[in-house]
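What follows is a set of notes on a single structure, which appears directly below.
Apart from one protein chain that is not included, each protein chain of the complex appears where it belongs.
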Amino acid sequence: MEIRPILSSLKRNPVAAVLIASQIALTLAILANVLFIVTERINAMAMISGVDEANVFTVSNQNIGSTRDPARATEEDLVALRAIPGVLGASATIAIPMGQSGWQTSVAIKSGELSEGPDRVAALYMADTDFLNALGSKVIEGRAFEPAEINPFKQGDQPNPPVVLVSKGLAEKVFPGVSAIGKMINITGDRGEPQQRIVGVIDHLSTPWPRSRNPDRVVLVPAIPAGTGYVVRTQAGERDRVMKLVEEKLFAVSPQRIVAGVRSFQETRADTYRNDMAMAVLLAAIGIALLAVTAFGIVGQASFWVTQRTKQIGTRRALGARKRDILRYFQIENALIALIGSAAGSALALGVNALLVQYLDFDRLPWTWLPIGAVIVLLLGQLAVLGPALRASKIAPAIATRSA
Amino acid sequence: MFPYHLKLALLALRRTPVLSTLMVLAIAFGLATAMTAFTVLYKLSNNPIPQKSDVLYAVQLDAWSPDNPFDREENLPPNQLTHGDSRRLMADAKGLRQAAMHKTSVSVVPADTRVRPRLATARATGGDFFAMFDAPFLHGGGWSKADEQREARVTVITRELADKVFKRSDVVGERIRFDDEDFNIVGVLDSWRLTPLFYDITNDTLDNPEDVFIPFSVATAKEMDVSGSINCWQPPATPGYKGLIESDCILTQYWVELPDAAARNAYLDYLNAYAAEQRKVGRFGRPDNHRVVPVMQWLSQNRVVPDDTRIFVGVGVAFLIVCLLNATGLLLAKFLRKSGEIGLRRALGAKRSAIFAQHLTESGLIGLLGAVSGLLLTLGGLWLLRILMPRLDAIAQLDATLFALLLVISILGAVLAGAYPAWRACRIAPASQLKTQ
Partner (left out) sequence: MLNMQNLRKVFRTALVETHALRDLTLTVNAGEFVAVTGPSGSGKTTFLNIAGLLEEHTDGLYALDGIDVKQLNDDARSKLRNEKIGFIFQSFNLIADLDLYDNVDVPLRYRGFPKAERKRRIEASLARVGLGSRLHHYPAELSGGQQQRVAIARALAGEPKLLLADEPTGNLDTVMARGVLELLEEINGQGTTIIMVTHDLELARRARRHVHIVDGQVVDLAEHDFAPLGLVGRPRAVA
């Protein structure tokens, strides 16, 4: 291992090495951050909704005119929807998991308690007896709502029911280690005595905002909102067929309406994560292009700097170097440059990340990405230098005497 | 000398086709990435209303909870007003023009029963809205204060909606049915786009302006839904719509036109006086933090340009720098490889500056080629972006300014990248590399 002489040699003629090392440094800095962001987004997109995604869709409905009693109209619509062959359940809703719009409330457990802050916040869904079924979720502890507990809900009302269901996530956070059944919480934000009794815990269900800090904290209140939206679940494979029938079935109940959108849950989910998907795709593409550019750049530059040393290589061979000694020389040299570049790149990556954290509300780069990125650029460099180094090893020893 | 240097540059490029192609492609990719990202940033940071952006102000009143600020991190007041404060400010009318507003929706029921009812986006707002935001009228105009006060069922619609419902656009004076009531069309707006849609940051700022405009008082009277964001630090005292609009829940946007600094200061004084008055009835429990915020500051305060865009730009620029460094390294190799020729040229009388210029020209040529390929790749990148994010359809488009920028950056960047290699080339001593056999 002739590291010291190689380093010494590089120090004397630093320009070529500095150029390559700085490319590697910048590549590493970018790569580490890109890898971090891409994996973060992919993880976000893998979030579990708690919904039977392949078989659920939503209907956006706007009743025209005030001739019908809104509660009655909703009931008739639901009956019609549930009657469609293939439908397992239908419910009126103003929000669905990952739907991006809905109701957010604070959860307090004592009177007088300030329930501000992101850790006290939960999504609120209005549920009738069929809501969980329509999403494909279920109660895992305690009981579901009973029909008698469910009341109609109009805009302007403030939910203040005697009983609520909560998600597993919320139960574990607010009442850690014990059963949440029977506990009292306050979702009105009025700082009074908690009036809501938890009667059941449901399986994991996402809030409408899966990218928020606490996407699994959900409260269900027993209510039917006046029908501006329905969620429907079908048997496996039936979803598309049923989606096509919905508009005519609803019109059959009453034509005084606009059915503005029949969308599958999968489409809604894709919409919610469109940003993340775009970032992941674009950054991954940039990452690959970056590696390609750097690799080819090293190949090109290494080829030249190797040929510049043809006489030296011939001399070394004359002095007894074997072909693989020459190969190793350039591989070691490349590795050293890559290591120096990686060290500089790591510092740069952390520095840039620190700036991003301060000014853009970015997440701190986990340091583990740096060695991973360093290994990648190291391997990349070794791969790129292989060609020129092999060519160098083939330089005839006779060059030592035959060139001036 | 320049045409000679250009000819030499072209020859040199032809002699090393692979290396030159790699360099050009590298620059092109770096350029395309940076330009694609920058296009989006540029368009999103656009001033949507440059002719009025320094006289239009968003009003912020801090009537939030006494226990904590609306925005903990930056101690900002709430980004909307309560319904009651909006109505009061409109009534007092202390600015040159002002309008409270919120988004809602209406069901448009055409008289022609063959045409299906459709949902249309709507904005409930004061009559000053149109003059304030320079809304372009195709026919007719807005409504008056009197209309507002007597809750007249009047409306302004867009030409697109008019075309869809009436199959023509000169429909001023016609009646149009929203939900269960007829409205009088008093104006038809020409095609209008504000990028970004700055007057309502609680909804998608890349949306088009609404299809329908109705008086604020009418929306209130008809208890129309508020689309956007309703935010309450304590629940309304009474239930229902009435309770909501009398509560401390914020749900409206409020804009005011103040033509100069004097007007602005006067308006701020007015806000503080209003707050003092409200404090007497137990509201406004927080210290005074009321503001009037001009358009561009409003956009940046509300982070209308998503962080993702900035990240994308950052990565793109960094990538471009790598590509330029790459070019420097490759150009250095390329130039020094020809040391013999350079030494010979010097021996034959070329000055240092000539060698420098020759190689700088070569770099510039690569930059030019990089720009052309970069342009194609940028168009490709923008196309990809439009596919990945359809809501950026209008934004992810290259215009002449951006294209010119692309050209300049590419050539300048390549020349910069080639400066050191060209300098090294011109330092080669005359005939130094000539060999004797």
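As written, the chain order gives the labels A and B, with residue 1 at the start of each chain.
Keep this in mind: contacts are C-beta pairs under 8 Å (C-beta built on N, C-alpha and C of every residue); 3 or more make two chains touch, one makes a residue touch a chain.
Here the structure is a predicted model, which is why all the values come from computation and not from measurement.
Asks: According to the contact rule at the top, which chains on display are touched by the left-out chain?
Replies: The omitted chain makes contact with A across the full complex.
Asks: Out of A:G65, A:G156 or A:P397, point to the residue that touches the absent chain in the complete complex.
Replies: Going through A:G65, A:G156 or A:P397 one by one, A:P397 is the residue touching the chain not shown.
Asks: Even though one chain is hidden, which residues of chain A still touch it in the full complex?
Replies: Residues 2, 4-5, 8-10, 12-13, 311-312, 315-323, 325, 396-398, 400-402, 404 of chain A touch the chain that is not shown.
To be clear about the criterion, only the chains that are shown with their structure count from here on.
Asks: Using the touch rule from the top, collect the residues of chain A that touch chain B in their complex.
Replies: Counting only chain A, the residues touching chain B are 15-16, 19-20, 22-23, 26-27, 29-30, 33-34, 37, 62, 64-67, 114, 116, 154-158, 188-191, 257-258, 260, 274-275, 277-279, 281-283, 286, 289-290, 293-294, 296-297, 300-301, 303-305, 307-308, 352, 356, 360-362, 404.
Asks: Please output the residues of chain B touching chain A within their complex, sorted ascending.
Replies: That would be residues 19, 22, 26, 29-30, 33, 65, 67-68, 105, 107, 109, 116-119, 179-180, 223, 225, 232-236, 239-244, 306-308, 310-312, 314-316, 318-319, 321-323, 325-326, 328-330, 332-334, 336-337, 384-385, 388-389, 424, 435-437 of chain B.
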